[in-house]
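I have placed the structure first, in the form of structure tokens, so that the comments after it can refer back to it.
Yeah, one chain of the complex is gone here, protein chain that is, but the others are all in their spots.
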Amino acid sequence: MKSFASDNYAGVLPEVMAALQQANTEHAKSYGADELTARVRKLFCDVFEADADVFFVFNGTGANVLSISSATQSFNSVLCADISHIYNDESAAPETFTGCRFFPLASNEMGKLVPEVVQQRLIRKGDMHYAQTRLLSITQSTEYGTVYIPDEIKSLTTLAHANDLYVHMDGSRFFNAAASLNCSFKDITAGAGIDILSLGGTKAGMMFGEAVVVFNKDLAKQIAYKHKQSMQLASKTRFIAAQFEAMLTDNTWHTHASHANAMAQLLSAAISKYPGVKVTKPVQANGVFAELPKAWNQTLQEQYPFYIWKEATNEARLMCSFDTTEKDINAFAALMGNM
Amino acid sequence: MKSFASDNYAGVLPEVMAALQQANTEHAKSYGADELTARVRKLFCDVFEADADVFFVFNGTGANVLSISSATQSFNSVLCADISHIYNDESAAPETFTGCRFFPLASNEMGKLVPEVVQQRLIRKGDMHYAQTRLLSITQSTEYGTVYIPDEIKSLTTLAHANDLYVHMDGSRFFNAAASLNCSFKDITAGAGIDILSLGGTKAGMMFGEAVVVFNKDLAKQIAYKHKQSMQLASKTRFIAAQFEAMLTDNTWHTHASHANAMAQLLSAAISKYPGVKVTKPVQANGVFAELPKAWNQTLQEQYPFYIWKEATNEARLMCSFDTTEKDINAFAALMGNM
Amino acid sequence: MKSFASDNYAGVLPEVMAALQQANTEHAKSYGADELTARVRKLFCDVFEADADVFFVFNGTGANVLSISSATQSFNSVLCADISHIYNDESAAPETFTGCRFFPLASNEMGKLVPEVVQQRLIRKGDMHYAQTRLLSITQSTEYGTVYIPDEIKSLTTLAHANDLYVHMDGSRFFNAAASLNCSFKDITAGAGIDILSLGGTKAGMMFGEAVVVFNKDLAKQIAYKHKQSMQLASKTRFIAAQFEAMLTDNTWHTHASHANAMAQLLSAAISKYPGVKVTKPVQANGVFAELPKAWNQTLQEQYPFYIWKEATNEARLMCSFDTTEKDINAFAALMGNM
Partner (left out) sequence: MKSFASDNYAGVLPEVMAALQQANTEHAKSYGADELTARVRKLFCDVFEADADVFFVFNGTGANVLSISSATQSFNSVLCADISHIYNDESAAPETFTGCRFFPLASNEMGKLVPEVVQQRLIRKGDMHYAQTRLLSITQSTEYGTVYIPDEIKSLTTLAHANDLYVHMDGSRFFNAAASLNCSFKDITAGAGIDILSLGGTKAGMMFGEAVVVFNKDLAKQIAYKHKQSMQLASKTRFIAAQFEAMLTDNTWHTHASHANAMAQLLSAAISKYPGVKVTKPVQANGVFAELPKAWNQTLQEQYPFYIWKEATNEARLMCSFDTTEKDINAFAALMGNM
């Protein structure tokens, strides 16, 4: 089966699989105290050009919840986009583990938050009746497949920091964003004021594993304890670290994220030519959003499963991954041509 | 490096690594909706001889916390052994996620709970001032490397059920116990009254992954929601399922768990011959507990790291794993001979 | 000092103070097991014409959080009005204690929820990634001083029940609503499909104390345990029960709630005559919302403190209480006349 349902339908990159095998040597210290993990932590500091603290976790929800918990107390609130994954797709895990209130902010038509919208929720500071706002969370690339440029991030982090908020980036598709912008990791993280990052590995081609990258030392104080407490500390951590080493070496991440992004461009072009299709968002990363005739859904989904993002307008979300091929795209577009 | 520190210092079984590669085909549905995962769920029912619900999770703490949360509400309390992993080694994860009180019960010298001790805490039922006891958790094999026989389990589950408690088994080393007892899985789970099991994969030779096996349908109602909420739902679940498939096929689990158990016997015999060494617990699974002269620690640990379980008597815990060899044991014992 | 800031600025009704003194006899069983409390629980059943379970609590936040916790598990979500007290003024207490997600719904210009808006959030049932919606909470009288009529409540409870949601009513100003509607308690609670009610005593003239009134037996099963656990079980419960007895006897509640409502009408009329003043909401209970010239605030608030509800339009919220007098209103209006 091939699909455009989600980049997490794909399997594991060959470079990653090879790294897993190479890491399978003799005994290694558990819970991240091993040499391989130490080496990869250092590699993170190099590629992010920052004195960062790195915590390897199992999945994206774990990365987000751990990140949020490192920056908040239970009487705090978190600001996030109304369309964000942490608001819509992680059950009540954020509340149950952190105790915090989550306030949704209206994202713009690009799926992004802008300072004006954030500003409106910077209210009631010091009022004990109101869950005190402490964190802003943004998603890079966004749930709409768009990408924040460094200046957009800076304008948000500047506002947030001026109001005693930390800024978290949900980067489950961070590599796609970085490849799209053709910028350094630093340009869109520490250099743009990000305090803590959930760096996605799974959707980029890893078997499992994400990393919480802490740029702000305030947040690094107690996160090691919360790491264990949030059930996200792997006993054989080396097998997460090894996968990231493969990703961050020889530009592996860039090769495959660029490919997925390019496939999205190709897909967008291929389906746009049909009069019934309207691509609704700029294609900046590896996702294409497009309104289709509802009558097409069944035939298309039988061969290439995908999700309808918005029922009302039959807007489909079509995700490309590292293993999407031109052949897949041509076959999918051909199906449309037969409708 | 080789060590006797923990079975989680070991790497990944070749059968498991092969299964991971075979599972890395084209796209598969995410979050456990794929065919491989469905197939392995069915395999669990076969090997456990039960209509069980199976939830794949990332690690042991996740398995335990999810299991506990399926059986409790926040005003409940949980009974567990004073030496248990959930009481000593999972931070406050159980409390933070479930809200429950955990009452430690005195384990006997074998590291086991007995009905008489449980009975003493079956108090104040219906008293709203007291966290209402709802779950008993036991560990198989125990933290002392001993094994509950089926009748011992039955006597505990009978008492528990008669008092409206569910019974959870922390089976992070379940395979070692089953191999030691040479019994069916059913004999020490559903057949002995266990309601829910944390089945360990990582320490048995998997890369990551455990399973929550639900035998009691009462507990299956809402656990799917808690599975996601507890940050334990893998997007590429097939890569956990595939590992378990390898373990449960061709008696892979038994081959390697038996080996580890046999190595523990050998280790026990090898070190017992030194007058300074006193093996303190019956060796029934893959761990050996032994008091050593404290002066030996440094030399031994330099070559074969291990943990001191009890400082006062310099009681060492020596864990064998699937890749422990006779050579390792001879080399370790030889170090003792040179003291 | 007299004010229009909040009805909780007022003191204690003479009837209530007398009841407290009368209740101060010899010893009584603690934690609600006393005879007076039993008697008042029965009185609740009479006045609500229902076989209700009644739990006396300390304050409104406690009443709301306990009510919500009786109807939810931690993977659930709650729907409430964007202007509601539970969403804006109870810190993160609801999340911290219940673990749930809270989704704000747009209230209409009357401050009410309507079925169409609720319907839009009845989504993703059975989807483990989404906090499963389990409770709808409405406020009677609303935060805008308006009142739901029985049919409005029924239309909401019908929709909710058809979708497996329970319905909670935050009745911190329930008596004002009931007096305004001139209906029975039953008409706007059990008779209209309400499952659980937070009945406010403090703002109505009690010293402290509210009641959680459970109409749906499903919710009564475990609430006694949550009552204690939520830190809302008073050892000398009789002193809450006695206050409610005073309120519910001889129509005490009606006399004083009607008075407060009438004062709000008078106040609305008195200030409406000034051209700079625009009353913005129908006055149906004991609150008046009015836009004033911002320049007036300081002079008015010095003598009669009140809160600005909406900074942008300088919309004031003016609350009347049982002890608001015509003299207060005339003096306040006179200040406006001098501007």
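We call the chains A, B and C, going by the order they appear; numbering starts again at 1 in every chain.
Here, a residue touches a chain if its C-beta (ideal position, glycine included) is under 8 Å from a C-beta of that chain, and two chains touch if they have at least 3 such contacts.
A quick note: this is a predicted structure, and the numbers were derived from the prediction, not measured.
Asks: Quick one: which shown chains sit in contact with the chain that's not drawn?
Replies: Checking the complete complex, the chain left out touches A, B, C.
Asks: Would you mind spotting which of B:K2, B:H27, B:R41 or B:R101 touches the chain that isn't drawn?
Replies: Going through B:K2, B:H27, B:R41 or B:R101 one by one, B:R101 is the residue touching the chain not shown.
Asks: Of A:V40, A:V167 or A:L233, which residue touches the hidden chain?
Replies: A:L233
Asks: For subunit C, which residues touch the unseen chain?
Replies: 1-3, 5-6, 8-12, 17, 20-21, 23-30, 58-62, 65, 90-93, 96-97, 202-203, 207-208, 225, 228-236, 239, 305, 323
Asks: List the subunit B residues touching the unshown chain?
Replies: Listed in rising order, the touching residues are 74-77, 88-92, 95-96, 99-102, 104, 128-131.
Asks: Touching the hidden chain in the full complex, which residues of subunit A are there? Just list them.
Replies: Listed in rising order, the touching residues are 31, 73-75, 99, 128-129, 132, 222, 224-229, 233.
The rule is short, and it goes like this: only the chains that are shown with their structure count from here on.
Asks: Touching subunit B and subunit C alike: which chains?
Replies: Correct list: A.
Asks: Same residues or different residues where subunit A meets subunit C? The copies count as same if more than half of the interface numbers are shared.
Replies: Same, since over half the interface numbering is common to both chains.
Asks: Busiest chain-chain interface by contact pairs, anyone?
Replies: A-B
Asks: Taking each chain's centre as the mean of its CA atoms, which one is most distant from subunit C?
Replies: Taking each chain's C-alpha mean as its centre, the farthest from subunit C is B.
Asks: Centroid from C-alpha atoms only, then distance subunit B to subunit C, rounded to Å. What do you get?
Replies: 50
Asks: Determine the centre-to-centre distance between subunit A and subunit B, using the mean Cα coordinates as centres, and give it in whole Å.
Replies: Centres of subunit A and subunit B (C-alpha means) sit 33 Å apart.
Asks: Distance from the CA centroid of subunit A to that of subunit C, rounded to the nearest Å?
Replies: The computed centroid separation for subunit A versus subunit C comes out at 42 Å.
Asks: Touching at least two other chains at once: which residues of subunit C meet that condition?
Replies: 74-75, 99, 128-129
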